[in-house]
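Only one protein chain is missing from this complex, and each of the others stays in its spot.
A and B are the chain letters, set down in written order, and residue numbers restart from 1 in every chain.
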Amino acid sequence: MGVIGYGLGVIGAGLAIGLSALGATGAMARQPEVQGRVFTVFIMGSAFGEALALIGFVVALIVK
Amino acid sequence: MNLSSQKSAIALSASAAALLMPVSAFAEDGAAGADILIPKMAEFIPALIAFLIIWIVLAKVALPGIMKTMEERGKKIEESLDEAEKTKQEAIAKRAESDSIVTDARRQAADIVLEARKDAESERARIIEAAHKEAEEIIAKAHTTVEDERKSIYAGAASSIADLSVAVATKIVGEALEDDAEQKKLIERYIQEAGSLNAD
């Protein structure tokens, strides 16, 4: 059961990372000179989404 | 019928899954419980102390020196750039100045040469003219001298010819002519007339 819960949680994280990548590539395509700043924001957005997924992973490991 | 058989199938699979899952979990009581999420003092206090140490060391000891060096470097770079710019401007100005001096000097040199040449030309002309004039003077003087010489020679020749012809006439006539002086004057007159013919 815990594993199914974790799987459902990762859907949200995957959506988060995918959407941030979408925004990042769109911004870089429209204005290539802001590449550095946009890349940093992309990495930060992915880090937040991944943190939530990993919290789910840990909870799945904890709950018996 | 379909719906109920579907529902029973789902219920069967769900219960099978639920039955299968706990088997592995009960087999070993090894998974960490929720207590890995509870902070423990044994880690909390060393972390507090360690971070405090690092914070104090950085703020008091390390960072002032590091930031000072970086700022110094930035300032030095800026100063060097400014100085380089200034030196470049000065170099450009000096170069323009020296260029104009050289142009001036060249022009002056050309002027001097021109003048010198002109002077030399006029000097040469003057010298040549002076030489010509002097040559003409010398020739004129020589002519005059020659004329004088000739006249004096003629005068001498006239008197000696007069003497000679009187002596010859005396010899021829046989008698001494009295009044030498009158005869001489006559003869000189005749010689002069004859001599002027010679002078032609």
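As a convention for this text, a residue touches a chain if its C-beta (ideal position, glycine included) is under 8 Å from a C-beta of that chain, and two chains touch if they have at least 3 such contacts.
Keep this in mind: contacts and distances are computed from a predicted model.
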item	value
Per UniProt, the name of the complex member that is left out, chosen from "histidine kinase", "ABC-2 type transport system permease protein", "cytochrome-c oxidase" or "ATP synthase subunit a"	"ATP synthase subunit a"
Touch criterion as defined above, residue of B:Leu37, B:Ala110 or B:Leu186 at the omitted chain	B:Leu37
Absent chain, residues of subunit B that touch it	24-25, 27-28, 30-32, 35-44, 46-48, 50-51, 53-55, 57-59, 61-63, 65-66, 69-70, 72-73, 76
Subunit A, residues in touch with the chain not shown (by the definition above)	40, 43-44, 47-48, 50-51, 54-55, 57-58, 61
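We adopt the following convention: only the chains that are shown with their structure count from here on.
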item	value
Subunit A-subunit B separation of Cα centroids, rounded to whole Å	71
Interfacial residue positions of subunit B with respect to subunit A in the complex	18, 21, 25, 31-34, 36-37
Residues of subunit A that touch subunit B when the two form their complex	1, 58, 61-64
